[in-house]
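This is the structure I have questions about; it appears just below.
The complex appears here minus one protein chain, its other protein chains still in place.
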Amino acid sequence: MDQITELSYALDTFYFLVCGALVMWMAAGFTMLEAGLVRSKNTAEILTKNMGLYAIACIMYMLTGYGIMYGEGNGVIPQLSDLLLTSADNSAKEVIASGGETYYSNLSDFFFQVVFVATAMSIVSGAVAERMKLWSFFLFAVVLTGFIYPVQGYWKWGGGFLNELGFIDFAGSGVVHMCGAAAALAGVILLGARKGKYTKDGDVKAIPGANLPLATLGTLILWLGWFGFNGGSELKLSDVSEANAVSLIFVNTNAAAAGGLIAALLLARAWFGKADLTMALNGALAGLVAITAEPLTPSPIEATMIGMVGGLLVVPSIVFMDRVFKIDDPVGAISVHGVVGIWGLLAVPLTNTDATVGMQLTGIIVIFAWVFGTSLLVWTVIKLTLGIRVSEQEEYDGSDIHECGLEAYPEFSRTSE
Amino acid sequence: MDQITELSYALDTFYFLVCGALVMWMAAGFTMLEAGLVRSKNTAEILTKNMGLYAIACIMYMLTGYGIMYGEGNGVIPQLSDLLLTSADNSAKEVIASGGETYYSNLSDFFFQVVFVATAMSIVSGAVAERMKLWSFFLFAVVLTGFIYPVQGYWKWGGGFLNELGFIDFAGSGVVHMCGAAAALAGVILLGARKGKYTKDGDVKAIPGANLPLATLGTLILWLGWFGFNGGSELKLSDVSEANAVSLIFVNTNAAAAGGLIAALLLARAWFGKADLTMALNGALAGLVAITAEPLTPSPIEATMIGMVGGLLVVPSIVFMDRVFKIDDPVGAISVHGVVGIWGLLAVPLTNTDATVGMQLTGIIVIFAWVFGTSLLVWTVIKLTLGIRVSEQEEYDGSDIHECGLEAYPEFSRTSE
Amino acid sequence: MDQITELSYALDTFYFLVCGALVMWMAAGFTMLEAGLVRSKNTAEILTKNMGLYAIACIMYMLTGYGIMYGEGNGVIPQLSDLLLTSADNSAKEVIASGGETYYSNLSDFFFQVVFVATAMSIVSGAVAERMKLWSFFLFAVVLTGFIYPVQGYWKWGGGFLNELGFIDFAGSGVVHMCGAAAALAGVILLGARKGKYTKDGDVKAIPGANLPLATLGTLILWLGWFGFNGGSELKLSDVSEANAVSLIFVNTNAAAAGGLIAALLLARAWFGKADLTMALNGALAGLVAITAEPLTPSPIEATMIGMVGGLLVVPSIVFMDRVFKIDDPVGAISVHGVVGIWGLLAVPLTNTDATVGMQLTGIIVIFAWVFGTSLLVWTVIKLTLGIRVSEQEEYDGSDIHECGLEAYPEFSRTSE
Amino acid sequence: MKLITAIIKPFKLDDVRQAVADIGVQGITATEVKGFGRQRGHTELYRGAEYVVDFLPKTKIELAIDDDLVEQVVETIVNTARTGKIGDGKVFVSNLEEVIRIRTGETGAEAI
Amino acid sequence: MKLITAIIKPFKLDDVRQAVADIGVQGITATEVKGFGRQRGHTELYRGAEYVVDFLPKTKIELAIDDDLVEQVVETIVNTARTGKIGDGKVFVSNLEEVIRIRTGETGAEAI
Partner (left out) sequence: MKLITAIIKPFKLDDVRQAVADIGVQGITATEVKGFGRQRGHTELYRGAEYVVDFLPKTKIELAIDDDLVEQVVETIVNTARTGKIGDGKVFVSNLEEVIRIRTGETGAEAI
């Protein structure tokens, strides 16, 4: 018996680690996606940002984030607990004594959680690309990953008040994706559009990404990683019903992405007359974000539909952000993760009877308000001190030379911009 | 005891999901391989094709494919069963009652199967690249993945007559790879060669792929994914002999790829005087295709040899397709998956005494005839209605601008073609 | 009970295979890293080298390497045992009889080991890039992977005298990384710097890598693969304490990489005034190499520090190799894997009380002396026979055209070099 | 007929194209070039080693025009391409003996 | 000596090279350029926003030749490069005062 309990624990821990490794891989996905969608003169810098933010997220979440998110607290105000660094992992004795209540290594949980916070931060880098100062961005990353994210994470996943209220967000359409988008939105508002994005008459000028194979690769990496993101969020695998649940999550995650891709591609074809690859990619990501709030209760067909709506939303959202709100988001992160994240949260009640639209709205408002508000504050402070925007000359020359001192593609001659 | 059964079920399901995720990753492999081997002006379009076909495969296989392939039927004519959408997954009770007969989640099986059909369709996109209309291609994808593939899949893996006859195809050298190649061949024949591929005198003009690092990355992704493809096809892992079997499959899959690569590289060196990277890549893939029909009975040394023969076959096959048959296959898909797929199937009797050359030939002929025949029909219908080939001007300008309205590498100046 | 033993065996085997697949994936990481850090005219060749060396490693280790490394012997002189090819894998009976002593498939072990030797060889290709003859390199790969590596592997992991002495190298900072670096160093010394790297006055001329997104992707692939590299080296997962151990290894591996990245980035910023992306990438890799010798005894904070020191070491090491020792190492492999590998080994006593600096030094000296000595001999023999360096004209034109007969990016116009 | 060759800053290309089109120029051929001049290049750092970039990206435009347009075109280019900062570039005027339009075979002023 | 400069459609480069080589031209220098002319550019769409491509890819070839070859070379280029569709390009003829072959130092007709 004890051996079975130990073996179950080992399997669930391994499942967690494998899922965590897949989520870590999403860092590569965001990096490639963003590197493909910026201009070549800003490519080395966006690579540096993505590498750096991942490392910062890992360190900050270890130092303070995890302790805030899964510490003690009164449900609203978290209390930093030094969970990770002082306490030992579960002993075999404890595990056996728990009768199956303790079924995975705490450190495997930490590993899984730490890669999530990096995901949230990755969303920001895309939206502020091509004009945000490198070190100001890193400073913001420290605050988001060490404080802003964990606090709202505590409210939901740490067992805080949003959880108590019945807000449902299975794998993080809100806690991770909308959170990242809200922080990004605050940054973009203070930052302004890239030079040349809007003409004096307010017309939009497209600024094409330099390397679409990279962007496509990034999307496929994210798609793969999302199996870990959603699949691992079931937290347990080691009996028949849990194994079935994880399987359903894999199937639904895949179906939603496929649905989102097809819907966005068809809509773009109908609207613009062309099969816009970048919209197809965003459609797939939208499908993934949409299903993330609840990948377990929908049937595969329903999951496909939820993803399709995500895909149908992301296209006009990107266009309106661009044209109407003049929000310059080079990779469409705010639409994909924010607008569609909200859709995902609101879609939960469609298949999960435990959820209500009211509670979902509450969760959305709370998370958005917290993340947007605090981020706006932090961005503002940084703006007033270090500054957040590169100089005009630097923007014209590209951040690569000025911030990194090297070029992403030094040998290839490029048409001037 | 029951807990052990449940735990076994969980482990086998997890193993299936992990293998399925690896096979899903092959979609990225094909995408990168093809994006690297076409010209830059057609790169965004091939990316769109690959993303789209994967999504179509996922949806069609869910709607009809899986029901056809694993439904009821008389062994020849399948019968669409709504397996997936109505019936619940195995309950713990059923699993325990089955005494180990039911050892993984049905949905994990679906997930594993759905990524296989995408693989088959990915083979087609490479062969028809740079001249096939995007939407006609997607239409064909709907039919192949929703109907043509599942029917022959039923004949073998769904327990149909090919299976009854004793045809052996462990992981799909025939059902997946030769199937894709046969569909591709039918398409290429109706489509004709790319403009400029053959001079008026019938000489071959090489059309180099634009980005060999991408093609290499694609090959390495496929190599990795293949561990899931073959390894998962054992279907079970949860006891000593099954675990040993899966390990042997991993070892053999790796050995065959290594053998194929070396053999193709040496042959290319001897024949052309140069270490042709693209042939090395195709050699590795040929090794993988060759071992797919039977990765379990050969010893590692035998697996290496089977892969080597694959690598030795693929080089002349590509050259002869090109020079003698004037079959223009930009990525060599028909040779890698078709010719070598046949070799793989014929090699089964060498190490597996249950197989006979006669039965293997029967399987090859049946699958080829079915897929080639139905595909030819479908391509012809599409050709007569929508058309399958882009206009001469579009081919000259590149599909990217005309079909997708954007360019894969808009900033990099390119030498004219 | 027996079923539990079998299930444990299956889980440990699966864990081994998954980790092995992750390590195999590191081949893609090295390939992309190196392809991004060389000039475009040598890119196809470095791709060919990486593909070829992986295949050679797989075959040679199967033929002789594994037999040497895990065979019988007197502790110093190994004895080739034909472990792999003749003996069957563990039977269920043996496993059960062993009472848990035999807990994974021998073939899964072979798979895990075979990808390690490929890693060692991959380190060499980067350091000798852009001027080493392709086929001479392959010849060296045959000897290293079939003989040089396995012998020192035997001394440590095969239970030889280094192991007996108490030398500790958990996952291979020495056996794999420093080994690769020592072989590389011997090659580079005989080979000399790339033409144009040093001016007549001895000034260093930077030769920027052509494609930094690829190099970044490669680093992220390596980072992911390293979870398998270190995580799998625990060898067992199937009880609570082993599962905890593997979790800690994952966390520490990630933390060390993050620490290395941040430290190198900050140091480069302080020293050069710019956020040098390539140094950040090398910093992450340095963190990974540093923690590899002992990822289990440090706490996550300690692991971060060990990684940080790695990152702090790698930057000056690269600069001094370049400027002072005039060792031209295009990707920094000797610094990352050699210098930092030594740091990793020396750091073991800081957290592991079983280790002593003396024993660690002994191990370092023995491995370095063996690998450097034998490699120098082999390189010398090859130099005197086939030659190791391409002709001046070939170096000027690029190896791609001369060795491979094709170009990596045939369409993109490049600024002349 | 004259050939006007101007070396300008790349981001001025669109403005110059627009401006000369407005005064009736019907054809321009543009080339990416690298320029060395009074505007110094810059030093990049790669892995701690310096690396001087002497040549800066510029765009060269060539316009074949009728003799009587020379002054106006040159003036337009100079005015539009000027930023006042170093590195704005040069305009060269040279003589063309003949111009032929490939499509029609027209020559001289007709062909421009 | 004259310098013949032709702007042609890129896919005509090989044919033109062949044709002028057949009539004895021994050297050509080709440059990728972008052309603006009567042949309009096109509009691309990127994420729903338009994006006008004014300049189309062209190839410029330059040939230094002896005076007495001018007519024949121009004719050959025009005939070979012509597709009859808009955008076929132009040929410009200008004077060269001197030509030097770097390898040998030869000048004038010898150097061509």
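We just call them A, B, C, D and E in the order they show up, numbering each chain from 1.
The working rule: a contact is a pair of C-beta atoms (placed from the backbone, for glycine too) under 8 Å apart; a residue touches a chain by one contact, two chains touch by 3 or more.
Everything quoted here is computed from the prediction, not taken from an experiment.
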| item | value |
| --- | --- |
| Chains still shown that are in contact with the chain withheld from the display | B, C, D, E |
| Residue, one of C:166, C:316 or C:405, that touches the chain absent here | C:405 |
| Listed residues C:81, C:241 or C:413, member touching the removed chain | C:413 |
| Chain E residues touching the omitted chain (full complex) | 3, 14, 17, 21, 26-31, 64, 94-103, 105, 111-112 |
| Residue ranges of chain D at the interface with the undisplayed chain | 2, 6-8, 31-38, 54-55, 58, 60, 74, 77-78, 81-95 |
| Contact set of chain B toward the excluded chain (per top definition) | 204-208, 268, 271-274, 276, 278-279, 315, 318-319, 322-323, 332, 415 |
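Definition applied: only the chains that are shown with their structure count from here on.
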| item | value |
| --- | --- |
| Most remote chain, CA-based centroid, reference being chain A | E |
| Computed distance of Cα centres, chain B from chain A, in Å | 32 |
| For chain D paired with chain E, centre-to-centre distance based on mean C-alpha positions, whole Å | 17 |
| Shared interface positions of chain D, touching two or more other chains | 32, 44-46 |
| Chain A: positions in contact with at least two other chains | 4, 7, 11, 18, 208, 211, 217, 272-274, 276, 278, 405-407, 409, 412-415, 417 |
| Chain pairs in mutual contact under the definition given at the outset | A-B, A-C, A-D, A-E, B-C, B-E, C-D, D-E |
